[in-house]
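A quick write-up on the structure given underneath.
For this depiction, one protein chain was excluded, whereas all remaining protein chains were kept in their positions.
Entry: chain A
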């Protein structure tokens, strides 16, 4: 909220100085959809709108598109089946048979991030996953769920995750400290990785777009935008994949804490 205000200030400052045609971070400003009031917890903003569109698209593909449950799938159904079996195989490969129970949660994460990333690539759309507020909820949700799951399944012996039995005895306390730190940094890096990648990609896209205002380099700018856009299409898919597979890796640690 405060940050958004600050970004608006910065954006207007830059415009008045007359550097770039528009500020590359203007696209991330959270605005209320109706009126110009302050953004509170329950204000309907453009972020809300695009998350809702992502969820409606998911419902269209996975519920309405696959309603026929045909043996020979229609086009939409086969897309849904491809994604389903892709994530299912990933969970099974990384966590093993006993991790399959938690497949619905991981599938939800994957599909939401994938659709949000791809919808953000539409012109004039809003990239919800570029906001740390959105990805932190996803990342910390995974962190708390998996920590709770580890303690529920293994009790106090879950702490064995931090106590390396293979290491020499005098090194074990030092390794334990490092392991604890790296465990608590996980949700931070998990969420910042996704938000940072999307934010950086979209900002670069807009920076190249501002160069189009300069007549001399505008053909190059258009080529640059096309090339970066192609890269962003790949990054959107890869980041959804990376977020999901890291969730699987963390889940594996919770299911089998002994190394």
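Following the convention adopted for this analysis, contacts are C-beta pairs under 8 Å (C-beta built on N, C-alpha and C of every residue); 3 or more make two chains touch, one makes a residue touch a chain; residues count from 1.
Heads up, the rule we're going with is that contacts and distances are computed from a predicted model.
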Absent chain [UniProt protein name; select from "NADH-quinone oxidoreductase subunit C", "ABC transporter substrate-binding protein", "Glutathione transport system permease protein GsiC" or "ATP synthase subunit c"]
"ATP synthase subunit c"
Residues of chain A (touch criterion as defined above) contacting the omitted chain:
3, 6-7, 10, 25, 90, 93-94, 189, 192-193, 196-197, 200, 238, 241-242, 245-246, 249
